[in-house]
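I have a structure I would like to understand better, so I am pasting it below and will then ask my questions one at a time.
Left out: one protein chain. Kept in place: all the others.
Right, chain A next:
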Amino acid sequence: QIVDPFQVLVAANKAVHLHRIGKMKTRTLYTEVIFNLSPNNNISDALKKFGVSDSDTAVLIVLIVDTEKPDNLEEVVSQVEGQQVSLDELPQLTDIEKVKKIYKITPQEEKIGTLLDSIVCRMATKDVL
C-alpha cells in the first residue's frame, strides 16, 4: 500500500509530533504510524489494511530512532526471514489500483497531481474532517 517513502515519512512525522504532545490516537508510536497511513479514522481498519498480515509477501520496516540513542537496524533486519531489496523496487511491489481504491482517489484528482499527492493530502487532513 506504499507508493513512495515520502508517504511513510509523513505518517511517521505526524506520529512523532502527536507522541511528543501526548495526543496520539493509538497506544503506541508504531501503531500510530500505521494509523496515520490510513485515509480514515478507524484504527482497526487501518491496522488491517496497512499492518502486516499473513498473506503479505513483502514488508516495509519503519524504524524511528532518537538521535541520542544508537539505532539497532541490523538487529531488526536479522529477525526478518527474507531478502532485503532496495527501496527503488517499491513501485514493482505495489498494486496501484488497490491503493487507489483504498484511498478512494477520484478521477478528477488524478489530473491535478500524482497519486502520492492525493495520498499525503488525505493523510495530513483526515483528522479535521
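Side notes on the structure shown:
Going forward, a contact is a pair of C-beta atoms (placed from the backbone, for glycine too) under 8 Å apart; a residue touches a chain by one contact, two chains touch by 3 or more; residues count from 1.
Simple rule for what comes next: contacts and distances are computed from a predicted model.
For the chain that is left out, the UniProt protein name among "non-specific serine/threonine protein kinase", "Ciliary neurotrophic factor", "tRNA (guanine(10)-N(2))-methyltransferase TRMT11" or "Proteasome subunit beta" is "non-specific serine/threonine protein kinase". The hidden chain makes contact, of the residues A:Thr28, A:Ser53 or A:Thr106, with A:Thr106. Summarising the interface, chain A meets the missing chain with residues 6, 9-10, 13-14, 17, 21, 106-109, 111-113, 117-118, 120-122, 124-125, 127-129.
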